[in-house]
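Starting off with a structure, shown below.
== chain A ==
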Amino acid sequence: MASLELKNVVKRYKSQTVLDDLSLTVADGETLVLFGPSGAGKTVLLRLVAGVIDPDEGKILIGGEDMTDVDAEFRGVGMAFQNFALFPHMTAFDNIASPLEARHSSKGVIKAGVESVAKLLKIDHVLSHKPRALSNGQKQRTALARALIGSPPLLLLDDPLRNVDAKLRFEMRLELPRLLHDRGATVIYVTQDYKEAMALGNRIAVMSQGVIRQLGTPEQIYREPANIEIARLFGDPTINLLDVKPARDAKGIYVGLSNVQVHLAGAFEAAVGRDCVIGLRPEALSFVGEATPGAFPVTVEAETPLNEKIVTLVRTVRGREILVSRPAGAPGQAEGKAHIAVDSKSALLFDHASGERIGANKVVNLRSGEAA
Partner candidate 1 sequence: MYEKEKDLIDAFMRGQVDRRGLIRGLGALGLAAGTAGTLLNFGQTRALAADFDWQSHKGKTIKLLLNKHPYADAMIANLENFKQLTGMNVVYDVFPEDVYFDKVTAALSASSPEYDAFMTGAYMTWTYGPAGWITDLNEWIKDPAKTNPNYAWDDFLPGVRNSCAWNGKPGGELGSEDAKQWCIPWGFEQNNITYNHGMFEKAGVKVPGNMDELVAAAAKLTKDVGGGVYGIGVRGSRSWATIHPGFLSAYANFDQKDLNVSADGKLSAAMNTAESKAFHKQWVQMIQESGPKDWSTYTWYQVGTDLGAGASAMIFDADILGYFMNGGDNKMAGKLAFAGFKANPAAKAPTPNIWIWSLSMSNFSKDKDATWYFMQWASGPEHALFGATKMDFVNPVRQSVWKDDVFREKLNKSYPGYVEMFDASAPGASIKFTAQPLFFDLTTEWAATLQKMVAKEVPIDEGLDKLAESINGQLKEAGLG
Partner candidate 2 sequence: MEHTSLLERILRGIALTLVVIFFMFPIVWIFMMSFQTNETILRIPPQLVFEPTLANYTALITGKLMTAAGTLDIAFMRNLWNSVFLSVTSVAVALLLGVPAAYAFARHKFRGSEDIAFTLLSFRFAPALLVLLPLTLYFQKLGLANTYFGLIWVYQLICLPLILWIVRGYFEDIPADIEYAYRIGGHSWFATFRKIALPLAGPGIAAAGLLAFIFAWNNFVFALVLASADKQPVTVGALAFITSSGIQYGQISAAIVLSITPTLALALYAQRYLVEGLSLGAVKG
């Protein structure tokens, strides 16, 4: 079995701690996306798993077997690098074939293997080229083919779409899930692109500064981000964040938006009277008639289409800017005065000081990486 388990892994470079007591379990056949800004430790984590660098503390288990002290070539993983890391002095064919050669496969087996994976990735026509002569897209596919060819039970993909153009990235984002699923391999996928993370991951681990901040399904990460930072990273346009101080009245807990008391649905008891930040996804806001309960007045400033959405910039009475999005084709709103309402169930509250989310929703146990 190719499940992966990291136990209390620590990695330091000089005095700097890159991975801090990190634990993580990935089930066999699962695709886990490591998401986070650069410097979060994602790539280091992949390399630890691959075995090309060693942890200072902790254990790494692959398929239940302790691999901490096992050299990279014996771990049976496949890896694709962000910068492709192709062997510049070998042809694409030899690049792809190299893992099979390591197993001393026969020439025929190698040829068949390379050609089938090349066909799959549509690079069968450039196999005789050296990397220098390949386009970025072809390089990326070659690197991917090299990672896939040995059918490794554990695949490590380090932001493979980072260095390719938008069109190709879009295509690959569609192709990859099927490809990975068909292989049945356990996949660790590193990316800085939240859409990629959402599209590919069975689960997403959000990392920053060497720590997993949140681990959960894409749905969980989006709906219930652990903190402001994560909320901001997922979603385009980004989440609206407004300073508020929730209070309570007879109807429940409310916050003041544009001098209107907007009541929230949810267990926000703890937030009452504290300095908070409210997070409102643009798509959780909609233009409504003035009379709608909870509607508050804004001024429409500008409107711009974004992909399949239309985003409107509005200004509250107090001058704070808010983004509202609606699906393309939905009726628009003329410039000038308008009212918007909040889908109160999807409002998020964060502590102003710590940035942690407030609420009775499920709490994520960060240490074990498992949802509790």
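Picked so that all candidates are chains of the complex that A comes from, given by their letters.
FYI, a residue touches a chain if its C-beta (ideal position, glycine included) is under 8 Å from a C-beta of that chain, and two chains touch if they have at least 3 such contacts; residues count from 1.
Since the model is a prediction, treat every value here as computed from it, not as a measurement.
Any copy counted, the candidate of 1 or 2 that touches chain A in this complex is 2. Only residues 47, 50-52, 71-73, 75-79, 81, 83, 85-89, 98-99, 102-103, 143, 146, 150, 156 of chain A touch candidate 2 when the two sit together in their complex.
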